[in-house]
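All protein chains but one are shown at their positions in the complex.
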């Protein structure tokens, strides 16, 4: 709905308008396209009591937990991929932090199924899972239904319908018609499940670019509330075709996150101490030289008739 | 699995090897990419007692019903889009034909849900549908489940797992890695639901073409049994970027299908009376000039890192 | 300026659409109505076809909802599982257009069979997506020409549910959408009465009298206390329909 132009706004405005204390918040993206820029702005604006949901909390939720934004975490794998632990998360769970972080835990399939149910506006999703595991014992929201045809019992998970979902993408037009390539994770489902959607893009493009390749559109503008243009907004995560993952920073986070003082210094210097993403990037002048993507172009296809 | 090269075969061989009397057969494609070439070969080889499933039976199933291939039809909309009726279908259902065609009828959403369940190897799929309609009264396979979280009753449909699914596509490699653009319908779900999969393509391409744009791949070679190269194999349906829909033939079918004798003459001349698709096309020399697609190229995207 | 019933029906349907709305489009007059609205008061209308084309801008009149012209230059193409689950069931479709071989007193529609299901006199195409459009679209608009055969008191088969079935309201049956709030005919506009769900006469086309409308339905037609009068098609509407949208009169037949 609404006028196209009005959706394009700064990250500060988008977070101020669409992310509220106590919200169920999703910043999705499986390794790829994790919107650190949005997480940092949420920290800067001091949001509290958030229920943070993601398959993989990754460094961004570790930072948001350390910054005191989170009341609860809904997730399926909480680690630093290929490196080790998320130590702020671990401290919050292992009781070395107060108040404790509430956990609601699934497997990846369970989280994907929760988003799928939310996106389809079904109250639950059936899946063949969890038999023989301890997950239903610690998470009573994992239930079951009986198939009306075969009599089989199938596991169920309840729909996840976030208050706000933030999706990073390669490009969108001013109305929020959004195209993603490379790993697409569960972003489409998370966006459709959500009451409000913020799209953050590497490039704002003309509608004609979107219309030249409609099969690439993952999220239609009709479900998007805000479009934020934030190049390198996923760093240290990556954007296929734009910049590589900053594995050095993921490695460095191991030492930073082990030390609450070091996290505070990191947040002070790179998050709370900067007004916006442009300043964050200006403080790291080597990124472009180190991480800018090489060309590896897809061939064209014909949409004519 | 298996060696790449061995999957590429003629339509005659693919139908001979993978389509059997009594099979549950799916030739999917919503308006777009309906594989008439495969339907014609099934008629030529005289398959019998098939359970034909499609959302929209379209002209191809009307022809297969007229040719005596079908025992049962599973469907959701049986018409000639924008033109009128499928008259062979109507005669079979309105009792002017013996033995009668058995019907199993859903709505589009119900058929999509059946394929989704089949593709996910779930025995059923839940959907909010059918309240207040007469469809469950005439189709006892439409049942319901109670949500374990909310207590709501939701409709269910049973999984559809075809014996063989035939998918027409713009291009595939020799192992059956298949790319589709334009309308994609429910082809991916139908293929994954099926015990056997035949892919029919406009162009056989090198694996490098597929690998240049992996997000376009709808069906992976690992689920494909046969790859048939059959340019114009969807005519009078269409292939986006290759040729337009032959609306003239859809209009002409109205008169042909009203008259059982005219259908027999059509099948005699264009189906049973030709050995293969190449001969079918040679009999209609004006098609390329009338229907070849104009160029309307998608822009390239970068997959580099 | 002279005009045909089809031209007026299409213009009336177009006026029902608000700018920015997301519309599930059918082929024929609804498609013309949506494109007429886009070119007049509703340039930001989002057209969605059940085939998966979103934000279509067809450069020719599509003969089917799967026409290639709906894909070329559209904003998005998605699979049909997404159309039905993420868009329709999700509640994102604001307006759905429906027609029917039969429309009854409560807006129930039949596109399945005339006669009995097992031994039909006429076998019609069936639901397609109509059942779920009728259930989920936030409101539906029915477009159909008046005749006692087309508007019986009770349809032979309920393909797409209306406002009430066997005395039970659609809300009580668990349907999310508001249902067929308006039925746009060739002589008048009927509306579902908020209290009873019954279709009642709400507005007359120019030159049409109440009795003429009542003769076209198979139940005693009630009227709103104050009947509206529908304006004839404007010169702009007629010019767009005739010169731009359907110059070959593929759909504007009557």
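Letters A, B and C name the chains as they come in the text, with residue numbers starting at 1 for each one.
The rule we apply is simple: contacts are C-beta pairs under 8 Å (C-beta built on N, C-alpha and C of every residue); 3 or more make two chains touch, one makes a residue touch a chain.
Quick caveat: nothing in here was measured; it's all calculated off a predicted structure.
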{"item": "Omitted chain's touching partners, listed by label", "value": "A, B"}
{"item": "Among A:45, A:203, A:247 or A:284, residue touching the chain not depicted", "value": "A:247"}
{"item": "Which of A:130, A:232, A:253 or A:266 contacts the chain that the document leaves out", "value": "A:130"}
{"item": "Omitted-chain contact residue, chosen from A:93, A:204, A:252 or A:300", "value": "A:93"}
{"item": "Option touching the unshown chain, where A:23, A:62, A:173 or A:189 are the choices", "value": "A:189"}
{"item": "Positions on chain A contacted by the hidden chain, ascending", "value": "30-32, 55-56, 75-79, 81-83, 85, 89-90, 93-95, 105-109, 112-113, 115-116, 127-135, 138, 152-153, 181-186, 188-189, 238, 240, 244-245, 247, 250, 293, 296"}
{"item": "Where the missing chain touches chain B, by residue", "value": "1-4, 119-122, 177, 188-189, 192, 207, 210-212, 214-215, 217, 220-223, 303-305"}
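What we mean here is this: only the chains that are shown with their structure count from here on.
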{"item": "Chain-level touch network, classified as line, ring, star, complete or other", "value": "complete"}
{"item": "Chain at maximum distance from chain C, centres defined as averaged CA atoms", "value": "A"}
{"item": "Chain closest to the assembly centre - both centres taken as Cα means", "value": "B"}
{"item": "Chain A and chain B, separation of their C-alpha mean positions in angstrom", "value": "37"}
{"item": "Computed distance of Cα centres, chain C from chain B, in Å", "value": "29"}
{"item": "Sites on chain B at which at least two other chains make contact", "value": "127-128, 152, 181-182, 184, 238, 240, 244-245, 293, 296"}
{"item": "Junction residues of chain C - those touching two or more other chains", "value": "53, 68, 71-73, 77-78, 85, 89"}
